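Every protein chain but one is kept in place in this view of the complex.
Should a chain be cited, it is by its letter among A, B and C, assigned in written order, with residues numbered from 1 in that chain.
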Amino acid sequence: MKPIIAVIGGSTCTPEETVVAEETGRLLAHHGAVLVCGGLGGVMEAAAKGARANGGTTVGILPGADPRAANAYIDIPLATGLGEMRNFLIVRTAHALIAIGGGVGTLSEIVLAQRIGKPVVGLHDSFRTTVDIPRVESAAEAVQWALGRAQQEVV
Amino acid sequence: MKPIIAVIGGSTCTPEETVVAEETGRLLAHHGAVLVCGGLGGVMEAAAKGARANGGTTVGILPGADPRAANAYIDIPLATGLGEMRNFLIVRTAHALIAIGGGVGTLSEIVLAQRIGKPVVGLHDSFRTTVDIPRVESAAEAVQWALGRAQQEVV
Amino acid sequence: MKPIIAVIGGSTCTPEETVVAEETGRLLAHHGAVLVCGGLGGVMEAAAKGARANGGTTVGILPGADPRAANAYIDIPLATGLGEMRNFLIVRTAHALIAIGGGVGTLSEIVLAQRIGKPVVGLHDSFRTTVDIPRVESAAEAVQWALGRAQQEVV
Partner (left out) sequence: MKPIIAVIGGSTCTPEETVVAEETGRLLAHHGAVLVCGGLGGVMEAAAKGARANGGTTVGILPGADPRAANAYIDIPLATGLGEMRNFLIVRTAHALIAIGGGVGTLSEIVLAQRIGKPVVGLHDSFRTTVDIPRVESAAEAVQWALGRAQQEVV
């Protein structure tokens, strides 16, 4: 089974977050992981763009009922019609999560991950004084961490 | 329409939290509000006990599929079978929320409330250094705050 | 624990269905049951009107996020924001269901009830040639059937 790694973060983001999200997507695809994200813009789009550039599979779990809301780099747009409750599905379906930047939606995903015991790592996430999760400083470290934890989840 | 107020907090709690949750439930019922909670023990049970003591209606939105998991003070146990995703339904269906004590499940509810713009107030909640929400110091103030905000929601 | 009985049926209905739904609601309240329905018009509104007239408690599990979409006889409008997926919650949270008239949404609820083993009875339902469920000919019989089955569920 391929590892399924979620990259979570804001639908708008800084240039630095864009760069690190795209690099994370590239590395995930390089290591054969499936990328899951919320399917919209910002960090989600950058990560999907990176994964797509390396031939990876990208899944977007969308809040609305229209798959065409997905960004251009999503192979499999899952239009749930669930609104923000789709955040829960991202957390539930990923083997591990990488948080980059992010606002309150991303924070809800981190907290839900903690709630159900799903591994989540912060990579320049916005919540350093808010939630106590492992942190790393580079896309390479984040991907290594997530793949290591995913392996424990799926074995 | 009666206001629907959620009391959120841990399934285990301190004696002080029990007292304040029960007092909150009593006051909500006194003012004609419907109490919504997660239906289990701790803060949820204390709030429901207080509401019931004053003749209020108590709704428990349960994670499992068996309504018998509800505490003894729940009039209407809604057994969703949704697991932790039921937290979202508590947030969605309340007009306003009061957080007492709480662990990471409660934090997820606070953050989801912020995410969808639902009013939430902290009453001796556990997240003073974590999330930026209004705070009050007594059950009476919490109930007044929640009812005031609920009124704006439902008008 | 009070029995929780769902009355399911179309948001538009015939005068005959209106009469039988209202009578069903009245009898459910008379016997101390909580009425759950989809919260909108037609059969849902008639059943809630009948229950309210007898002092019963009425719960409306709404598809949208706005509690004000509930009909005038709903005490507790639960605005789920889940769209048609809210049908599943009606089925899940009821101890037994009574189907009156109905279109394809009602059929989905009957089939979901069969799928998870929840008791459902047809009272002049629209699906006599479609699904194999018990049928009765009067509101009194439907309520007796549903309360009997609910008792087995909750004990």
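Methods note: a residue touches a chain if its C-beta (ideal position, glycine included) is under 8 Å from a C-beta of that chain, and two chains touch if they have at least 3 such contacts.
This structure is a prediction, so every number in the text was calculated from the model and none was measured.
Across the entire complex, the residue among C:1, C:19, C:65 or C:107 in touch with the chain not shown is C:107. Contact with the chain not shown here comes from a single listed residue; of A:7, A:34 or A:111, that residue is A:34. For subunit B, the list of residues touching the undisplayed chain reads 65, 81-83, 85.
One chain is missing from the display, and on subunit A it is touched by residues 1-2, 4, 34, 57, 59, 65, 67-68, 70, 75-81, 89, 92-93, 95, 154. Hidden from this view is one chain, which touches subunit C at 83-85, 87-88, 92, 104-105, 107-108, 111-112, 114-116, 129-131.
Everything below uses one rule, namely that only the chains that are shown with their structure count from here on.
Looking at subunit B and subunit C, the chains in contact with each of them are A. Set against the Cα centre of subunit B, the chain with the most distant centre is A. Same-residue interface: subunit A and subunit B share over half of the residue numbers found at their contact. Centre-to-centre separation of subunit A and subunit B, using mean CA positions: 31 Å. Among the residues of subunit B, those touching two or more other chains are numbered 92.
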